[in-house]
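Here you go, one structure.
Only a single protein chain was left out; the remaining protein chains are all shown in position.
Going in written order, the chains are labelled A, B, C and D, and every chain counts its residues from 1.
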Amino acid sequence: MDIINIILVIFFAGALITAFAAKISSIVQDILFIGTILATSIIFFLNINTNTETIINLSHINLTLGLTPLSLYFAFIVFGLAVLAGFYAVGQMQGKKKKGYFYFNYLLSIAAMFGILVSKDLVSFFIFWEIMTWSSYLLVIYNGENVQKTGIKYFVLSAIGAYSMLMAIVIIHSLTGSFLISDLISGFNNMSANMQILIPVLLLTGFGVKAALMPLHIWAPDAYSNAPMSYTAIFSGALSKMGIYGMVIVFLTLITKLPQETLIRDIIAWLGAITAAISTLWAIKQDDAKRLLAYSSIGQLGYIVVGVAIGTPLAMLAGLFLAFMHGVFKSTLFMVVGAIEKQTGTSNLKEVTGLIRKMPWTFIAALISIIALAGIPPLGGFVGKWMLYESLITSNHYLLVTLVFFSSTAAFLYCYKFLFGFFLGQEEKEWSHVKEAPAIMVVPMLILSLISVVLGSFPQLILKPINSALSYYSLPDTYNNLWKESMIFNKWGDQVALTPIVYGVAIVFIVFAVFLFFKNRKTSRYVTTKDISTSGEVPKEHENLTFKENFFQPFLRAVEPAMKRQMDKYMLAFAKGLEDLFDFTRRIYNGNGQTYAIYAIIFVIILLLLSNNLFS
Amino acid sequence: MYNDKNKQKIVDIIKNAARKHSLWVLAYGTGCGAIEVPATMTSRYDAERLGVRGAATPRQADVLLITGYLTVKTLKRVIRVYEQMQDPKYVIGFGSCTINGGMYFDSYNTINQLDLYLPVDVYISGCMPRPEAVLEGFGKLQELIGKGIANGAQQYKENLDFYRENQKKVIKNWDFQDYNW
Amino acid sequence: METLLEKIKDRVNANFDLKDYKIYTDLKRVDLFFNKEHIPSVLLYLKEQMGFRHLMHMSVVDWIEEGEFEIIFFLWAPKEKVKIFVKTRIDRDNPVMENMDNIWPQLNTYEREFKEMYGIEFPGLVAPEEFILESWSGPPPMRRDFETDKYAKDNFATRPGREDAQDVRETIAKRSGEDIPDFAKKYSR
Amino acid sequence: MESLLMNILGAVTTFLLAFAVGMTYGGLRRKIVARVQNRYGPPFYQNFIDAFKLYSKSTAIHHGAMHFLGPAFIMVSSVVSLMFIPVLTNNQWFPNLNFQGDLIFLIYIMVFGPLGMALGAGQTGNPNSAIGVTRGLSQMVGFEIPWVMALIALMVQYKTTSITGLLDIQVQSGHWFMFENPFAFSAAILASLGMFRYSPFDIVGAPTELASGPMSENGGKFLFVMMSSGSVFAFVKLTLIVDLFMGGASNLIILVIKTFLLYMIPVTYGIVSPRYRTEQSITYFWGWPLFFGLIAIIYAVFF
Partner (left out) sequence: MVGTPVLFIVIPLLAAFIIPLTGMVWKNSVRIIPGLVLSYMLALSVSLMWHITETGTVVEVIAGWKPPIGINLVFSPFSGFLATLMIFLGLLVWAYSYKFKRNVDSEPALKYFILLMLLVTGSVGIVLTGDIFNMFVFIEIVGISGYGLTSFYTRRDSAEAAFKYLFMGSIASTFLLLAIMIIYSQLGTLNIAEIADKMPMMSNKLKVISLIFFILAIGIEAEIFPLNGWAPDVYTQAPGPIGAAFAGIVVKSAIYASVRLVYTMFDLSGALDLFIVIGLITFIVAETTALRQERLKRMLAYSSIGQMGLVMVAFGIGTKEGIFAALFLIFNHAIIKSLLFFSGSYLVYNKKNKFIKHVNGMGKYLPITSILFTIGAFAIIGLPPFAGFWSKLAILTAAADSKMLMLIAIILTVSILEAVYYLRVINRIYFFPKKKSTEAKKPTLNALIVMISLGIIIMVIGFYPDLITGIIDRAATDLMDKTGYIKDILTINN
């Protein structure tokens, strides 16, 4: 049996066994869960091979499974996050209900993601895509009754995406006679002009839903914020990347062959940039950390889409690098929220304050991830952002780069809101009992934040696989062209050398930290946050001095016009209108026998009247 | 002859020279004296040319300027503000109310003598003192700093029990944290 | 104007047990005297029925000689531009007045002040903390029998050198040639 | 080894120069403001005295680790961005790291400081600090847009994103970019008004309203570090604009003249302007400056 089959079988069997192990013991369940993930990951990482190909023969359809360099790269993300978030999930799910349900769907969606990545034909791609959709759907509605709307929204949009993909798939089959992706690529040139437009558009719609692209993104904030946080880490970190994965393939193989190439690229890139800008504004407005991060995820995915859509070698590198980085830091942040929610019982930024001394390790993870998210050097996020900007500037997208830059700068606001809301500010008595999260939750976060630090100075660890993945899809080899060891170039030959930057930042930082910290450490003493200069007033214990209400009100007031229109509302109104229409069709069946008889007569009469036209 | 003691002295002289010309004032605007401070700071009298400058919070300030009578309620806040200031710090009592109660000598809720509660470095007399007098007071403070004898903070630190006793005598609901050093 | 004020008086009189009244035409003002227990209903009536929407002020006068506190509510009708002073007297030794901050919320502030300064009790008054006098232990300071000088001397150390201070009242009395009233002699030095 | 030592020495020299120049400019500004207000004003070296006094003050209390690290973050931002700017056109004295990064990097490292300061201010727990921070960050989003547009216009026009590259083009051709693309220059200058945070954009640390905002809990050495970082940063900004738009400077005297002239723009604009509210300043930056930025890009693309 082939490695890929073994991994899939282990996943499915593990999911089933884990789900039913609840009868035995909760710990056995945990062990089985972790065991399944670890076993599959170890098998995967020990047997990485892009040459093998498995074919499952069904009489009329052949399912072909195998790894390509690109899917290998995404599989890194999936498995890495799956292992870390898996350990975290064990910690987070302690003492919660419906554990078996959670584990089952978690494993199933990981398996489905892996399946998507190893699919070399469109049918198995679609099968795994749908398994991923419904397993994640079941986790989105994990929290019960009040998330039904969210669940339906997610599922309907996923269905729209999936079905447009399905339509593309059957069209492709009718045109090329095969479901293989390679046949699609080779046969694309021979298709008619209409089909050449239709197929990429349908596919992009399908992938755009998962990548939360502009008009299709309305499910994302609710879905991300309502799933359990240990799953949202995967959801936002890895699952959304499946959309990116599909987009990369479409852009690399199909769009390049079109005469309207630039137009489509520009449209998608602009959609991505607008997504990024708008969702950043909405993220600033949120008071719930989960929703904040959810909107932030949409924004970050917008950048990735911009990079992928522009499609120059540097932009592709940027998009894929950002995809990895986003997986790393955003899942860390979701884990941070999950840890805080577990310890305090709420994730509302207005309620929780001053946890920095209570949960220092969580804070460190959050700080590093936030810096990476904001794209500040010397962490990994900067590298991706730099490449994105340079590629946009050198490929003549000046207004686009301004828009992207705007959303990236505005992202600072919610970054700060997140850190300040949870960790900084007044230390309230209400949270004085809070302890650091258990080690099984903290260690994955710290490992992930370490990865963002390392990638800041050694991005070649990731850029090399990306390069090989892109050259597999016949993009030029950029090894010496655009980047070298710790040094990135743009098209015009300008460069950023990362190592001296890291050293410089580190040296200056250490010098001044030492100057401030060690010089004053002995003479100064810690005082609580109640001891502040409030015009001499002594704050009472119960008085809440933290500034939380209307946190960025002035800014929001300035950008109000951009936030007036909500896609969500339009879509809901549309759905409402449809329901009313359906209510009208329901009235056709009025329960009256005579009416039905009249229908029958009318039916006959219409057929008779039309018989000349019908049966010519 | 270079030795540790001399070195300390030289450093002190330099430090004092700097402190003397850079007085950041936290004007605690109680009573009617608050109206004299803007006049002192702005164009007519321009205290900034002496290095006197307003500070926004006690953490940044050097000089605590108490501009008038202090009720018991205000005194509590003033003590807290003083204790939040960082060394070196100085107190200027401003107007006769801080000296002996002034026209509020028999009020039921006003302290009469500031130096029982806070170590005052310089008093400026008058009801109210004109900006010229205020500038003169700053000049006096600078002189004292230059000589190294404006050591009110030191005095407060050493005689903390004395001050605490006096403060607690008038402030009945004593709920302070410890002194900040 | 006279008629308007009269009308106001008559209307109140028709509804309530008016003890006494006074009309100041030039000031556009009516003073109405009531017993203590009528006050809430009178105020409510004036506010809701007669357009005296605005409570300008509430005041207390210490009539130490008569052993009473006089409580005065200053009302203002924005439409007619007329003032009404509603007055009542309460016992000085047992000063209790009804809490009326549900009629005008701002009465809460006044009541807190009078509670501290005169020691008048307002049953049911919700006061989060001390208003002006933090941790005050002495008698209410605004009563006329409160000896402020003595209190200050006892509580606040005085710098030597104020002994020669003149009694202001005696000086004034000498200058204008009138006698100091008997009750005031007790407090003059 | 020797070259490394020389590099470190050069870096320290650059830092000291920036510190001295920035401090002096700050003092001069106070003097100028005083003269405009018909005052005598403090001596121009007053800032040095203040800085030294702040340094000599004790730091008896702190509010936790971020309280210490916040000022360090700001200093990183200032010093590292100083390292990446060519101070003089011939790089004998101040080589630093000019060739290692480029404009995009510089933009990002320049916003590093405010975020660090925000973190430091956040841990103090003072509500005024947080309010000030939100205003500061909001304003930053405001002025970054025209600023970036101006820079993009330059990059597009001259097909390079490197600061040294842009500088070299100016030196070789002898034309200053402020005449080549005046719109970009206008946008950059207007945006730089916001960067200096002088009036009318000083609501961030409004002393009477917010008790100096983010800095309200920082005294003594914290304030000293912030103050010197601000001075260095002022020098960085001025030098950067000189490098980008005014052909750089071949020696220190020219540098001082050019930067001082530039510095007079925000100073004089500030003296005569009342204070803007946050959303007013944001909309200000998204008005004419943004328009100039757009024009600059269009100009750069089509001409």
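To be clear about the criterion, contacts are C-beta pairs under 8 Å (C-beta built on N, C-alpha and C of every residue); 3 or more make two chains touch, one makes a residue touch a chain.
Given the structure is predicted, the values throughout are model-derived calculations rather than measurements.
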item	value
Shown chains touched by the chain that is not drawn here	A
Sole contact to the chain not displayed, among A:Gln92, A:Ser164, A:Gln196 or A:Thr280	A:Ser164
Touch list for chain A against the chain that is not drawn	58-60, 123, 126-128, 130-131, 133-134, 141, 144-145, 147-148, 151-152, 155-156, 159-160, 163-164, 166-167, 170-171, 173-174, 198, 579, 581-583, 585-586, 588-589, 591, 593, 595-597, 599-600, 602-604, 607-608, 611, 614-616
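The criterion applied here is as follows: only the chains that are shown with their structure count from here on.
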item	value
Neighbouring chains shared between chain A and chain D, ordered by label	B
Taking each chain's C-alpha mean as its centre, the one farthest from chain C	A
Centre distance in Å when chain B and chain D are each reduced to the mean of their C-alpha atoms	36
Centre-to-centre distance between chain D and chain C (centres being mean Cα positions), rounded to whole Å	61
Sequence positions of chain B contacting 2 or more other chains	57-59, 76, 180
Chain B - residues contacting chain A, complex	28, 57-59, 76-78, 80-81, 84, 175-177, 180
Touching residues on chain B, where the partner in the complex is chain D	14-15, 18-19, 21-22, 24, 42-43, 46, 48-49, 51, 53-54, 56-62, 85-88, 180-181
Residues of chain A defined as touching chain D within the complex	354, 356-357, 367, 371, 374-377, 382, 385-386, 389-390, 393-394, 396, 398-399, 401-402, 405-406, 409-410, 412-413, 415-416, 419-420, 423-427, 490, 492-497, 500-501, 504-505, 508-509, 512-513, 515-517, 519-520, 523-527, 529-534, 545-547, 551-552, 554-555, 557-559
